[in-house]
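Below is one structure, written out as structure tokens; the observations come after it.
All protein chains but one are shown in place.
Moving on, here comes chain A:
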Amino acid sequence: MTALIEIAAPASGRRPKGVGGRWGLLLLPALALLAVLFLVPLGLMAWRSVTDPAPGLGNYSWFFTSDVALATLVRTLAVGAVVTLVTLLLSYPYAYLMTVVSTRARIWLTLLVLLPFWTSLMVRTFAWVVLLQDSGVVNQLLGTVGMGPLQLIRTQAGVVIGMTQVLMPFMVLPLYAVMSGIDRRLLDAAQGMGARPVTAFLRVFVPLSLPGVGAGALTVFITSLGFYVTPALLGSPDQALISQQIFTQVNGLLAWGRGGAMGVVLLAVTLVLLGLVGFVLRFTRTRGGVR
């Protein structure tokens, strides 16, 4: 996602300032809509978090002293970390293969990543519900290799499986972007100096690919924090993630203040991590060799 934003950053205006001013008017309708349906709602949520049910920071002190609320935040971060790690382990070899195959094979590998990317989240989560259910295909396969039926749906494992599949494109694409920019002659040079291929790969290629790892990992991690549909349908209600808790507080318990406070915390964590993404991307650009 961030890669997308980077690519599309607008060109700096070449025009004199006087002409530039009037063009700004065309921004107004979009900005007005954004103000009413994005900024006002966010403000309203923050406002409720400090006024509902009583003015003050009660909801925040509740959040940071309640075992349940804190456990939810920690669980969300932990699931995000596991999802990020699994995604990275699956994506790194895949993205690497994309850089060494023929154009034709690369198109197919890219298509396999992009097709699920554009398939509705609801549809994919539903598919995992079907696959992971007690009598589902995964358990049938496990049965044929002699492993008893496992409880997959309504567990954290199910959530991780579903979220990993949904988020993999966000890891593969930045990894591929960075890897394809690495000069392969550096590997040959290392081997020419006597390094074994594995050593050359680990000490030359892997360090050069780290900016891609950083950008992909942070994007996956941040996106995973806001997930609602997948954990709600694949996870268990008593191991809810923060989005589910926010939903329950507001929609089920009508505890607007608490839901709002959780929302503000989630937003704050997201923004801090986004700052990190910006840092990683700037770091990527300043590294001459990688482009």
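Going forward, a residue touches a chain if its C-beta (ideal position, glycine included) is under 8 Å from a C-beta of that chain, and two chains touch if they have at least 3 such contacts; residues count from 1.
One rule holds in what follows: contacts and distances are computed from a predicted model.
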Exercise for review: Pick, from "Tryptophan synthase alpha chain", "Acyl-CoA dehydrogenase", "ABC transporter permease" or "Glutamyl-tRNA(Gln) amidotransferase subunit A", the protein name that UniProt gives for the chain of this complex that is not shown.
Suggested key: "ABC transporter permease"
Study note, to complete from the structure: Given A:Val79, A:Leu152 or A:Met168, the residue that touches the chain left out of view is A:Met168
Study note, to complete from the structure: Had the left-out chain been drawn, it would touch chain A at residues 1, 4-5, 7-13, 15-17, 19-21, 23-27, 29-31, 33-34, 36-38, 40-45, 48, 90, 93-94, 96-97, 100, 109, 112-113, 115-116, 118-131, 133, 135-137, 165, 168, 197, 201, 222, 225-226, 228-229, 233, 243, 246-247, 250-251, 256, 259-260, 263, 266-267, 270, 274
